[in-house]
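Heads up, one of the protein chains got dropped from this complex, but the rest are sitting where they should.
Going by the order they are written in, the chains are A and B; count residues from 1 in each one.
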Amino acid sequence: MRVAIVGVGATPLRSLSTCASFRELVYEAAVRAYEDAGIAPKDVDTFVAVSEDYWEGTAIFDEYVPDQLGAVLKPVHTICADGITALGAAVMQLQTGRFRIAVVEGHAKPSNVLYPSHIEAFALDPVFVRPLGLNPRFVAGLGMRRFLAERDYTELDCARVVAQNRRHALDNPWAAHPAAVEPEDVLASEPLAEPLKELDVAPYADGAVVLVLATEEVARELRDDPVFIRGIGWAQDTPDLGQQDWGRAVYCELAAARAYRMAGIRDPVRELDLAEVDDTFSYKELQHLEALGLARPGDAAAMLKEGFFSRCGQLPVNPSGGNLGAGYLLDASGLRQVAEVVWQLRGEAGACQVPGAEVGLAQSWRGIPTAAGAVAVLAR
Amino acid sequence: MSVHIRDYPGIPLKDRDIGEGRVLTTEWHVKAQYAWDTGAALSRFFRALKEGKIYGRWCPGCDRIVVPPRMFCEWCFRPTVRWVEVCDTGRVNTFSVSYVNWDASRSAVPRVPAVIELDGASPGMGIMHLLGEVGDTLEEILRRVKVGMPVRAVWKPPAERQGAITDILYFAPCRDEGATEPGGCGCGGAVGADRAAPTTSGTDACGCGGGEG
Partner (left out) sequence: MGYQNRVAVVGAGLTRFMRRAQETGKELCFEAARMALDAAGLRPRDVEAVVMATAPDVFDGVHMKGEYLADGAGGFRKPYMRSFVGGGSGVFAAIHGWYHVASGHFDTVLVVAEEKMSSCLPHPQAAFNGIYDQFLERPLGVNLLWIFALEMNRYMQVHKVPQETIALVSVKNKRNGLDHPCAQEGIPGNYSVEEIVGSEVMVWPVTRLMVSPVTDAAAAIVMVSERVAKRITDRPVWVKGVGWHLDSSYWTNRDLYYPKYVEYAARMAYEMAGITNPRREIDVVEAYDPFAYKELHHMEGLLLCDKGEAPRLLEKGVTQRDGELPVCPSGGLLGVGNPIAAAGLMKVAEIFWQLRGEAGARQVSRPVRTGLAQAWGDLMQVGTVVVLGV
């Protein structure tokens, strides 16, 4: 059974969102999504939310999900994973044949977290790693160093990712961090965990995203241009920092293999028209491009430099600005990526539009210190 | 456990194992601190508390006044459209008597948490707060506190209020029952609210505080 996305709702992403509580933020995104799908929340059979307690500052945050989604006394559950993995949970539920319409919600208010690096550090192994007392960004530094060494890439190659994505965001009115940044600015920015520098890191943003999914039959009743989830996959590598393969994004390779198999994609470079790829750290975009088979190992940096992945290139990557330009929405980032791809495939992406886009991909990673992520292939 | 499984290994741990250093331990205090955005609904609510007032919101779709206030109605999913001042009096929906502190340590003098349905709001609109002036022992508290009992907010002095739920110190039993007659507190609440006796409790200990609207 095929599953389609029939409604997308989001709030603009901003560094601060002091005017709205998380409830009010999600309510706005939900109303937009239901209007877009032409449904009311009572039509929804099952709801999935993504959240992590320590980002919210609430134990069992699942409690606070239903009201602002119109999901009171409905099947609702939380997935503690990135947004695209949660999308997989909704797809599976629809494919049991027991439900017709599903909703996936994600939001982020990192501006409310006073010491985000302390929260990230709390995710490190409590026995072997945390007692070292390092800022958790050191994990990204280790990953970047090893990846650059294996591929013979440079810090400048990574800086070009930042420059491209933040420029792309200039055309995206939803984006929180558009900027005309030059690669030199990135190289000159504050060192965090060498070779990682301040501008290599996607800055946080507050916002909410809600997606409405339906089975094919219902989707076609609801709208003429449903966007189908042709393939979806999620995977876990090892959480053990001592054993991760730093040169590769194994989780992404496994998730992509699954999503491509389901979608029947053999040659992703030819078959995809655009991709929203995780770029929470600049080097991660290059690594993920390789894991997705969009560049051969060792080729990604040169292809990026030549404009292959720019918005007017052969395979536009992060035309929305990515996490670097739009802002890092924690686990809701994956849902933002999917929303951007849906808008592209519907031709609604405005100044960010990739002309004639018919097949798109969204790929997410959970951030440090995890080795988990997901891939979705979407098509008209 | 299945009869086919006979082996359940494990090494137990006791407090004294840690105290006497017989196991290796590592300690971590996470700096999990937040400055949460209260948003439109609760900002106004807290500002009003500072003035000694309690505000709810009215939903035109369900014709009900909700407390705590919210900018949307979770039932009909429409925006709520009007601020309504409700009374600082109400009735005890349920209560308990707590001898444990937040960290599970015991306290000698019990505290009395309760759900209080506020007058002037729609039926069933309770908030959690504490009861005070109801005694210091379990026996006394159980004698004095009844479900359905009318209570009134006891506020901090205006100068000490911070725009927080703790601006109300506690709710105390109404001494003057007449004070909770309809409109008795002058809050002007109960727009369109049709207050029926709670269908499930059927208790109306003294008949005071009910029937406004």
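As a working rule, contacts are C-beta pairs under 8 Å (C-beta built on N, C-alpha and C of every residue); 3 or more make two chains touch, one makes a residue touch a chain.
On a predicted model such as this, the values are computed, not experimentally measured, just so you know.
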item	value
Displayed partners of the chain not shown (whole complex)	A, B
Full-complex contact with the absent chain, from B:Ala40, B:Cys76, B:Val115 or B:Ala172	B:Val115
Option from A:Asp43, A:Asp125, A:Asp299 or A:Glu358 whose C-beta touches the chain left out	A:Asp125
Residue among A:Thr85, A:Ser282 or A:Ser333 that touches the chain left out of view	A:Thr85
Full-complex contact with the absent chain, from A:Ala37, A:Leu192 or A:Ala235	A:Ala235
Positions on chain B where the hidden chain makes contact	1-5, 8-14, 17, 23, 28, 30, 34, 36, 38, 42, 46, 66-68, 70, 74, 93-105, 110-111, 113-115, 124-130, 138, 142, 147, 164-166, 198, 200-201, 203
Touching residues on chain A - with respect to the absent chain	1, 52-54, 57-60, 62-67, 71-81, 85, 88-89, 91-93, 95-98, 119-120, 122-123, 125-127, 233-240, 250, 254-255, 258, 366, 369-370, 372
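Everything that follows uses one rule, which is that only the chains that are shown with their structure count from here on.
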item	value
Separation of chain A from chain B, taking each centre as the mean of its C-alpha atoms, in whole Å	39
Residues of chain A that touch chain B when the two form their complex	17-24, 27, 31, 34, 40-41, 54, 57, 66-68, 70, 72, 109, 111-115, 118-119, 122, 126-127, 130-131
In the complex, chain B residues that touch chain A	26, 28, 30-42, 70-72, 74-75, 77
